[in-house]
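Complex shown without one protein chain; remaining protein chains in place.
And now, subunit A:
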Amino acid sequence: MPPPLSLTLPRKGGGNDIAFDAPSVVVAKQHNAILIYALDDLAVRAGLSIGLPLANARAICPELTVFDADEVADRKTLEDIADWCDRFTPLVALDPPHGLYLDITGCAHLFGGERALLQIVSGALSRRGFAVSAAIASTAICARTLTRHGSGKIIADGEEAAAVAPLPVSALGADDAITAGLRRAGLKTIGDVASRGRHEISARFGAGFTTLLEQALGQGDAPISPRKPLPDYIVEKRFPDPVTTDTVIAMNLSALAGMLVTAMDKQGKGARRLEASFFRTDGAVRTIPVDTGRPVTRADMIDRLFRERLDALNDPLDPGFGFDLIRLSASRTEIVVQQQRDLDANVHDNDELAALIDRIAARIGGKRIVVHLPEDTHIPESAVLAVPAQHHLAAAAQAAWPERIESEPPLRPLRLFDKPEPIKVPFATVPDGPPHQFTWRRVTHAVVRVEGPERIAMEWWKQNGDGPTRDYFRIEDEAGLRFWIFRDGLYESEPADEEGEPASVRWFVHGLFA
């Protein structure tokens, strides 16, 4: 039976860094009453307990120091501790608000056995000022139940029922209503409940509670739901002395890359997504992901990708007092099709280009290196779709672009503004005609040559596609600059103001010809 380890951090610790002379509690508002949410040892000794209203607590213990609960920060702390726990096993699950499950199947021997692992985990956390209570049992619920009363229990297979029997029913962690109902029925311990027939319990408290009870007794198991999916391949290196210098870190990372590639190579896999995790001695964990466009099978490529990525980080890797564990994992892999490289020039070139794209993407981000696909529309600004080159290189190489018309001058501009820029047109002699001059970016251009109009209507059959029809003109000015300008809307369809001029006809420059 796999032994999950359950950690519970139920109370505010008598911290190393903050020590209070007076009893202190954390309060939160529940059901319109201010109740104690967490408390320290002194407060327990003064006779306070979790769930007591603050007013009663003040009456019992007038010198109480009170803090407001911050659930967001609590959640964040729990997540951080879970990150730290990743160093023991990749399968860490949250049990809010205070608990964590670790599935340590097959991991315990790496740390010198279950007993040693339990001591390492609870020792490290207590040293940081947390009050920790941990237990190992064959089911997650059983382990959690055990942590509610005392820490450090390790229950062998088949002894679960005996171990949880003397504990009060509240340790099961069921609803308050159920716990109160059990007490009222005179069932004080879990052993009392277990001794009754299951059908009686189900009929009175529901099937959910029966399942919970059976799991606590070790008679059925529910898998924990880990925070992160299990990576396909993991390699890691632990350091007795924390490493701090960049050179050593880079050296170890490339050694890990070699190990990872060897492991993947055996099954013909290549990595599409890699993650390097750096575990700092003070518990902080930094994970840096790298995506690749095609499966990576070479250690030097992995090494280079991470070097680019680490180089380009906005907040550089901070070793602090050093890293004591570096882990490299391939979280997404693909089967690699081996291609003959030596003779086929295209395969070689494509590989080189894909590797270059991956390197650039690792440094400045995958969305910043793009290839272009044609879109089936005649609206100029949406005729092209820019997609990440990492994933669409092959599609872009096959794309079918509209053919140009032979012996025609370019009909579309070389540079296109994403948002057409408004221009000032003083007047147009012919209502539907082109302007004689226009002002763009405070410079007035006199029109020497005009070609047009080319009428482009908006896509009225689409939702939100209805807009004014545009009349495009190719314009050459007196300096030889060539523009693509359009009038937004038609003269005849626009409402006219009192001077007879259409009110909303506006002109824009949309692009520039070479």
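Here, a residue touches a chain if its C-beta (ideal position, glycine included) is under 8 Å from a C-beta of that chain, and two chains touch if they have at least 3 such contacts; residues count from 1.
Keep this in mind: contacts and distances are computed from a predicted model.
Per its UniProt record, the hidden chain corresponds to "DNA repair protein" from the list "Protein-disulfide isomerase", "ABC transporter ATP-binding protein", "Cytochrome c oxidase subunit 2" or "DNA repair protein".
Listed residues A:Pro295, A:Pro380, A:Pro434 or A:Gly489: the one in touch with the omitted chain is A:Pro380. Touch with the chain that is not drawn comes from one residue among A:Ile34, A:Leu490 or A:Leu512, which is A:Leu512. One chain is missing from the display, and on subunit A it is touched by residues 341-342, 345, 348-353, 355-357, 359-360, 363-364, 368-372, 374, 380, 383-384, 386, 389, 393, 396-399, 401-404, 406-418, 441, 443, 448-449, 451, 474, 476, 479-482, 511-514.
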